[in-house]
Structures are given as C-alpha cells and as structure tokens.
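First the structure, in the form of structure tokens, and then the observations on it.
Missing here is one protein chain; the remaining ones are kept as they sit in the complex.
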C-alpha cells in the first residue's frame, strides 16, 4: 500500500510535485522531460498550472513536443533549446538590469547554449548569445570580448578539450560558470575530458556544472544575477 | 638558449610572474606552494612585494612555512589553512558589506574550509565559518541554517558521499559553490565520488570546483561577492 | 556431447533449475526475465509449477508479459514493477508481523522501488511504500519519518547523488539497505556515482546492493524480516 | 570568525562531537583514528567520557596507541583489530542471545575481521570468528558450515576475487553482509574487483559495505542482531 | 594507389587472407563474422575453400547465417554457437585421445561455451559440456567433478562475479583456462568484474582470455591438448 | 538575442565558418559530417564554394552522401573513406615530391586508413596504401618494408592491441604517426587499449592521434610532408 | 572467541596452512612474502617443513630475506627472483623431459621472468631464459626463435605496450602464456595497458595472467608441462 499524501505536496500518482518550491526557492520546479511520455508531461503541466503561471520543461524532442502542444496549446516549443515553456506568451518579461553572456565554443554545443539561455530568460534575465568562438580560432573570441566583459555573469560552454573557460578566465573578472558538453568522439569519453579540463583550469575562479547541464548553469547564473541586480 | 623576457612580465629564472594580473583581474597572482622550495617561495615573495602589498601562498606545510618566515618575517603563517600571507598585518580589512558562509561537513574537511575562508578574507570579504554539519546528523545543519541563509554566497565543503550541497541546495536560494574533498577511503577514490555526487546533485544551481580546491571556490565566491556588494 | 542430468536438478534444455532451493533457502529460484524469450519464460513457468506454488519473474516489459500471460494465464503481470507472479492469486498472504519500508528518492526510481516491494510481498512481508522524498526537498522526508521509523527493515532507493541513505542513516537505528539506481545523466555514470556515494556514506550501518537491484535488496530485507518476526 | 556552538553538541575546537547519538541511535559516536594525532585522540576520549561509558576508536596503529594509552590508561588497545576501547574493562558484557559469525577468506583479511568482531563485541553481541576459509580450498569452508549456519547474522570478508559471499549465499538463508578487502595486487585495484564481485554475486540477498570497512559491516550486523534478539 | 599483392597472401580486395597459416600454425585462419556482410563471408569462404578443407566463422547471427548458407550450401550453421563451419560434414572426426571439459556457470553463458566447444571439435578434440554449475549452488558443481577431473584441459566460463575458476582451481590440477562473460548488469561493467576476479583468483594456475572469447580459450586449449595427446 | 556577425567569419545561422583558415593555415576548414543533416551539409558546401575551390567532408555514410550529391552534384563521394570531396574533379593534382605511407594492421581498420589517405590526397600528397600487415603475421609487414621505408612520413593504423607502430618504430627512422582504432571487442574499450599501447610504445619517436582519427593523422602528416618537400 | 582448528589444517595462529595441498594439487602451498614479517615467514617455514621437503616464498626483498635466512639457514635466497626456497639444496632436480621458455621483452621485466623461471625449476621443469627481445628491436627476437620454438610451453613477459605475445603468437603453435608487467610510466597505468593489449591480442591462443604474476604463469605452465611429459 502507498501511504497517504501530505500537505504542500501534489501527488499525481507518479510524482510528488514540490509545489511550495516557488515560494521557498524563487522558481517553480523545472520538469526534466527525458524519459517522460507526452501524456505524463501534459498531466504535469495541468497540475503545475493550478499553482504557478510559469512552466519550463527541458529535454523534449520535436516529436514529443508536438504531441504535448496538441493537447496543451498554452505551451510553446523552442526547438533550438529542445524545451517547452508556458503558460502565457512564450517568454516572460525581463525583470532586472544587466545581462548574462552565454558563450559557446562550437556549433555542436549550441543546443546546450540555447537551453541555458532560455532558462535564464524564463527566470527574467536578459541574455547575450555568443557562439562559435572556440579556442582553435581565437581571434573569433577576441572579436566578441567587449560583449562578454559587459555581462554580470558569464556561462562558457565547450566540448572536445574544453579549453574555452580557461582562456576566458584569464581575460575577465566576472562570475564564470563552465559547462562541458558531450560533443566529440573517441577519448572524449562523452564529455568527461572536457569536464576534467574545466575542473583543472589554470585560470582561478571557474566553477563547473555537470556535462550538458545547460539548465543547471543557467539556474546558478540566475541565482547570482538576482543577487547582483534587484528586481524591477 | 632562452629567449629574452618581455614587458609586463617578471622573469625570476624559473617563473614568469604575471605582475599585471592585479590590474587586469583584481588580485595579484596567488602562489601554489606545493612542490616549491622555501628558497623559491622567499624569492617569489620578494619579487611580488615590489609590485603589490598583498601576497597569498597556499599549500605550505608547517616546516616549510617556518623556513620561509625565518627569511621573510613580513609574512604570516596560518596553520589551519596551511597558507602564508603578506605583507602587512596578517589580514587586510573587510572592504564590503555582507558575508560569505563557508560550511563544512566534517572535521577532516576543515583544512580546505580554512583555505577558502582565508582566501576570502585576503580578498576583503567577511566570512562565517560553520563546521561539522554533515548530513548524517542533520539537526546540526538545521541549527545553523539562519546564519547560512543570511550569507551573500555559500561555499559547501564535503568529502565521503558529498551530500551536503544537495541538502543545502534545496534549502537556500543563494549562489552556492560546492567543494569535494579527498577525505575518506576505499571507494571514495580520493574525492572522485564526492565530486561526482556534487555534479549530479538533484538540487539545481550547485556549481562545483575541483577536489580540495578551497582556494578556487573562494576565488569564485569573491568574484560573486564583489559583484553584489560595492567596495566601501 | 552433453553429460546426463543429475538428481535434484531439472534440465529444461537451456537451464538446470535449482528446484531444491525452496527447501534449502526458503524461496524457489527467482527468474531474471531480461534476455529470455516469452517462450522460454512459459516453459520455465510450467516446470516450476510442478515443484512450487510460487513464481516470481523480474524484468519483464509489458509486451513480453502479454505474450507470456496469453500462454500461461495463471500468471499475473505487475506493470509498475515489471514483474510476473504466479500461480495463485496475484499476491500471497502476509505471513509475519511488522513491515518493511521501501523509501524512494525520485519518481524515476519508482520501478526499482516497486520491484523491491513486490518481491517482499511475494515473500510474505507487508510493505509501506514512501516515494519522492529526495534530499533536495528534505521536508518531504521528515513528513514521513514516523512511518519509516516504525518499520522492521528499511530499503532506501536513490539515483543522482544517492544521498538519501546517508540522511536516513543518521535518523533511524534500524537495518537499512541502500539501492543505487541508474537514474541521471552525464557523470552519473549509470549509477556508479550513487553506488559510490552509498558505499562512502558518513552514516554507519548502511549496506548496499548493486545498481537497480531492487530484487536483491528485497531478498536481503526478507532474510532480516524473517529473522525478526516468526511466521504466523 | 567561528559562529558560537549550540546545544546538544560538544565543540572540542576541531570537532563537534555528536553526543546525543547514543540516545538517538543506540551507541556513542565511533571515532575514526586514522589521520588524528595521539593528542587529538586523548582529548576526544576525555570529552566522550563525560557523556558515555563506552568508547571505540578504530584504525589506530600500535605506535599511536601506545602514545594514547600512556596518557589515557583507562583505554585498552586491541592490536589484532588495531582499535582502542574504553572506559571500563576491555570488553562490555554480552547482552543478547545468539551470535554473529565473522567469516574471513584469507589471513591477510584478518585485521578487517578483527575490527568487525571487536565492534560487535563492544555493541554487546557474541561473535564466532571463522578464518582462512577461502574458496580455493573449499573443504575448509564446509568444515565450518555448522557454526556459520547457527549464527543470527553472517559477515563474510574476502579480498582477491571476493568469491566467498557468493558461495556462502548459496548455502545459508541468514542475513549476510559482505566486506571486500584491499588485499591483493595488480588488477585487484585495491579491492575494487572484490567489491564489484560481491555486488554482482549470483547468490541473492548479499549486501555489501565499503572496502576494508569491517566497522561498518559490524554496525549493520549489530542493528540486525538487536532487532532479532531483545536485550537481556 | 594500393601496392600490388605478394606471394603467400590472398588479396580479396578487402582482406589479405593469411593462407599459409595452416602450415605455419596448424589451423587455417578463423573468420570473425561480426561486422562482415553475408556477401563478404561468402566471398571469403570461396577463397578459403581453394586452400583448405576446413572453415570456421564465429559470431554469425541466424539471419546472416541463413543468407550465407543460401549462397554457400556447403557450410553448416550451429545456432547454439552462432558459428558457421565447412566444408565437408558439419564436424571433422576426433583425432586425439582424451577430452576437453567446457564448464559453464550459468545458462546465459552458454553461447560462449558452445563457441568454445565447437571450435575444439573443429580442431579435432572431443568435448564434454558441463553447464549451469555456478558457485551459488555449489552442489551442482560437485555432482560433475569426476567428469571435469577426467579432462586433459578445462575451460571454465562465468559471468557475474566470475568465481567458478577460483573454486575449480582449488579442486583440480589440470591446465585451466578461464573465460569471463559479459553476462550481468549494473556494476558488472560488461564483464570487466568477472575478468578482474579471474585475474585475481586466489587459486594459482588459472589463465584468462578476453571477455566472451570462447574461441580464444578453445584455441589455447587445443594447443595444449595437441601437446599432450599425439594425433591418431 | 544573437550578437551580429563579424568580418572574416561567415554566419550560416548554425555555424560561423572560419573562411580565413585557408590563408592562415593552408587548407579550408574541413567539415565533420557526423551529426549534421544532408540539408546542413548542402548549405555549408554552397557557402564554402564561394571562398575556396576545395572541400572535404568526413564521416558521411552512403545514404546521407546520396542525399547530398543529389542536391550538390559537384561533390564526389568516396565510399571507402566515407567522405565527400569537391568541387572540381574528385581529387586535386599531386603538388609535391615523395609520398606518405598509410600502413594498416587489419581489414577492419581500413575505413580509417582510407580517410587518412584521401585527406592527404586532397592536400596534394601522393599516398602509398599498405594494408593488412598486422603483427600476428609479421612476414606480411616485412614483405612491404621497402615501400614503407621509402616514404617521407608514415601513418600506422591498428586496433586490438595496437602493436604495429611499436614494431615499425624499431625498423624505420622516419616521422611516424600512430592511429588507434576502435576495432575489437571486450576489454579493447573501444580503442582505449590500442591508444594506451601506442602512447606506451617501447619504440621512441611515435606520436599518436585520437582513436579513429584518420583525418587528424593525415593533417599532421601533411604538415610534415609540406615542410619536407616544397610545392611544385 | 576463535572456533577450534580442524583436521587436515595447520593453525599457526595467523594462517590456516593448507597442508593437504601437495597431495591434492601436486605442490605445497606457495607463500606470498609481501606484507609478511621475517618472523612470520620463519614460523611458516618451520611448520611447512614438518609436512613437505619443498618450500617457495615469493616477493621477499633482500633485507627481509637476510633476516629470514639468519634464523632459518636451510633456506636459500635468489635475489634475481626475490624469492626464498627450501629445504634441501637450492633447487630440486629436473624431473621431466623438454623445457619451458621464459621470454622477456625488457631488462625491467627481468625480476618477473626470474620469479617465473625459479617457480618452474622448483616444480621440476627445465627452463630456457630468453631476455631483452622486445618488439622495438625485432631482430633480437628472431635470433632466438629456434630456442623458443623448441619449448613445450612458452611464457612471454612484457610491460609498456605489451606487444611481445602478439608477435610470438603468430610465429609459434605452442601453449603460450602472457604476463603483463607494471614496467613503464604515464598512461601505462601500472600494467593495465599491457594487460589489455595481451587480452586483445590479434594472435589467437594467448592466455594471460595478472600483472607481474610470474609465479602464476609458471604454475600454469607447470600444469601444462606435467601433462605433456610424464615424470621421470
């Protein structure tokens, strides 16, 4: 038998949603879409809507998204970020000054970059996207350095040898969060080398999130951005 | 032959010190003491002194520290943090509002916690140290939660299974940096399990630095603290 | 050539079933369904039925289960646990006092939890299921602590950073078996991080079974429960 | 600065001892001696004595033990188990019926076996030690099977290929806890192979603790033994 | 451009077959079927036939085998071993006294056992197959010990914790070759644990081949068997 | 928002092509085809054509290649190398004296060898292909030694135990680049063993590229060949 | 308490010596000297002498050996093999025809080779030692091929990339046992690469023992040699 549900939690039959999270932490629980069926996502969305006007579902491919939106048309799909948002217009308004720079080394890293950027926009931050500035063509990075230096927080995303955060860490003095990606092949070990390189960065002050975890980097960047800039 | 040195760099014969770093990044280059002899540290300290009034040398054991201080008495040794500082009094004044909480799970993690705390103090932040609040006696953590919640930035340090940041991440909405330590034995793999646990935290927003890297966590926390609170 | 079969063993052509196990160990051999065809499972069930009135087949997906039940209608399928049972009604009666608590951190861990719970019920123990009480929302765990503390044995199931058994181990003084799950992504390494975290738990007295091995945890818990409570 | 200590905790300056643990969990906090100096152990022992009449310190080599006992003569050293106990006579009385069997594969595993046995005796259980019964001379194991089968709980300790628990698991129906040891060389990987073998045991119902963790196995076995047999 | 072929080698366009191998080593080159198309296998078989009257192709699934036999009806398929043989009747005559015992722990290991047995038969040795005698039901192994002891060479095959060779190595004094299999799940690491266990066997004299390499074990056993027994 | 593109870069919407690379480095950017759709490859090819008369796309399987060539008929597909080239005739003329030897151990390594050879031909070098000369039949290698010794640069490709470069390194005094391949099974760990063997070669002077990286080896060999022989 | 000893076993207080092994398996238990004190070795030797006239202790460095021989002068030390033998003259007579070839790649592997050779000589086989014939100077190997081909069994020992058994396996048709050594540095991973290379040998029929396990290879070779040649 299953013990009865309790106050402050919402039992959908397969998940006790943490509906008090928005009050406690500042944003409703974000749904990780991988491994959940379209039907489950629709059901979760309906329950979430009763408690909050914001919803973010990450890791949803185009086919599953189409099936969800067919049943829950108040959701919007963002194919570049492979994420669903709701419930109002696609994106909530920007609510604080300044911006977060999302810097990405290669075109293959871009899905992770878009997931990070969209998450930040859902949480009310403005984002500058700077892409394809990997260290093998370092002049591309220097060309964009002013935009990066103007940011309140910087997210640096790279696969392969993961060198971008080390180079950036020596050039800027802002909070810098590194995201390794599983881009690459052979001994890249699905991102473990990039992760290891970022943890061993010779530039101090780089912090790291898990492989491909654009959402997590954005969540941490949002926590910092909120601390720096009060909400309008 | 060795090519001649260049402007803006200081060639000691065995290290090109990056003397422009204080201007570019905000703090002079911090010296990693492990693997350097007392003589080398004294020489580096002398050269650094010509350019800055601040010096931080990490990973210096008591014997080596004694040998250094004997020749360079303007340096102070901090045995808990296994670090040397200079050149004025032991610690510079606090230059900004608020504080950073350095939270540590077990007594064995304390050297890393002290390295983090001292680094922050050298960079002008006030620090609250909260120690021995590991998750196996979770009432100890709850007893200190108000102090942790009052911080601008939180550093959470743990070895073994590395669960502290996950529990904290569900309780606070502040920038949170996790430091895995090499404390433990057997399959702890010298901190790799704690590192992996922190990267896989079910609480979003946790960022991670390398194993035992108290200095790196403090450097990142300082970057955030400086962004939140202007210098007095 | 294949040497002739021997007494006390049942040669089906592809498996020597250990038919004496129920007498020797207390429960007939449990069949691991993965990698066996529906036809093989039907044949094994028929042979087992001649010797025992109990059958448990784990790791059977819905399609294979349908094919098996079509040919062997005396079997029941439990989709949550992905297991088949036989031969009488779906579950045998509870035969001892007290209960085992099956505690699970996230919704994704639930299939493993159900496999554990069903195995225990097949072996005659009552089960309390407590789900979705992961450490990132630790109030959910405290809300259920009384039910957990009332159990004779506790099974704690978690993926990601696997912190649940460490927190529980500090709160209860009962036999506690931890099950890491392969839930998660990136550096979770298919459950190896959760496994490592549980082995390195700072709470003493936690024992661990293999990744996703809900059956094994239940089997061990049943051995303990049987030792504590005599059969009615 | 360090925040002030709190009720129910004992701050020695380097460790917040969890003095409420005996009430909450049933045994005072056990001290892990490795990495602590003789002076620290003496100080901890003095503080612990104010609250409990039992003390167990594991992983203390002979030299450090001599230094501790010289200052704290109410402690006894057990060289086979490399542990210190206090405060009364060397061992407390047996307080419950039945016994725990501590079974060990090779002579090199014996320190771990003795640590497990002593821990159990400190917690009030009678212990039967069965040593040097590894599977490469399996008649030695069969010669002792009656003693093993008579136990309430069995701890099986093995290094190298770690096969002992698998063989035992097929022969007995009692709670069985396996301890891998770091005995061996080459690809034994300091016990990781034995650990992996025990986790993958083809005998169901085996649970596992960390490499060389005799204390942890004993703690878990004590929890089970206490559940089975009420205290006299 | 491709340099011209040379004497003693047979260039099929995609493989230089080592046609002199039968003279040099005693058996024609065995073809590894995985990753080769049915068309490639037919072509190789035709070329091999010009030089030898024996052919062995391993790792061929039933569908590919059907396609090959349709075009090359002088080949026979052995589904248990997933291998093709040619060119005469299915198996060549036994050409030496004595036999090799192929002992296998579980039903899931049987494909590897059949590959080993068939390879030995192709090379002219008689084989005794002993299956499903894993160590968790050790009476099954003792029941077959006489047949195993009568062999000239023993091959022991096991997955999971790979304990069978250790137990056998303590019971017999014959050449003993161990084959780990990728059977199992979770931390079995696709056979690496069984491999490690066999390499770390506490029974001396066990030699090991690669995971799932039934063919390699048989080839080595055949070399030994040929040395012991002269060809009739 | 996405910041505006900059001079010297070509923004296709999903990739900032490094169009200045041919001037800076000597060959236009080579496109890695895996993970890119046929549509993306066609678009990239159109853009590249505006700037250079050479194009190389690696890792394109036959189906995707057919779809690309249908829309971009000025491209040629090389099925052995799984690569597309453009824009003129299939291969540009040889522009320097001497040749590079591409030596490969087994037939399964040949796709990598062909990728290396084609890349060199695209870059204007003549290539001698020597295949199927693995060390288990070492006479095959000696038969081709004169051709290998006549080369300006040698690329040695091997999977399994990766021994070919060690043997070659003791026989020739030319620049020698080793390529491990993911050929093999079991503990080959997808090429990591071959990679490790090559890095640990007892023959000095062997340099190594990533697993299966025929293109990278060829690129490095071309850099060397260009340095040795001036362009005609 | 320790349960009483049993028949057929010899309890020294710290080891139950398997004194029946010589009858059962053909050679008395060999003592692994590493981690045992000189005193323990002397005691074991005295007890062994009561039951057998042969003793072999491996892994004894020169200092410990001197201490043992001082107390037990009937033992002989073999510094090249780092082993002690007893009790008669240094080596027992050769008792069978033919010989075993112990082939070793580099000078650093020689201790392992000598351990293997001495073990074989203790077991009554004649040994031919062929050293320093690694594959980077392959002419050295060919110069000794006749001696190797004349052996009944071949042991091939190599560190670094471990290629020697692969080359030998293609040249001879005799039982061939490979021993990886921990010689090398960097990514050799203390012999794991050589082990992996040997397991993945492209030459069939190679069997492998653990890293640095010269004794184990010799024990297996002796089992084979005894099967081939009857005792004189």
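For reference, chains read A, B, C, D, E, F and G in written order, and residue numbers begin at 1 within each chain.
In the analysis below, a contact is a pair of C-beta atoms (placed from the backbone, for glycine too) under 8 Å apart; a residue touches a chain by one contact, two chains touch by 3 or more.
A quick note: this is a predicted structure, and the numbers were derived from the prediction, not measured.
Set against the missing chain, the residues A:60, A:103, A:153 or A:167 yield one that touches it, A:167.
Only one residue from G:96, G:131 or G:174 touches the chain missing from this view: G:131.
Touch with the hidden chain on the side of chain A covers residues 105-106, 134-138, 160-163, 166-167, 169-171, 184, 186-189, 192-194, 196-203. Residue-level contact of chain F with the missing chain is found at 24-26, 30, 152-153, 170, 173-177, 195, 199-200, 204-211, 215-217, 219-220, 222-224, 227-228.
By definition in this document, only the chains that are shown with their structure count from here on.
Between chain B and chain G, the centres computed from C-alpha atoms are 51 Å apart. Residues of chain D in contact with two or more other chains: 137, 170, 186-187, 192, 195, 199-200, 210-211.
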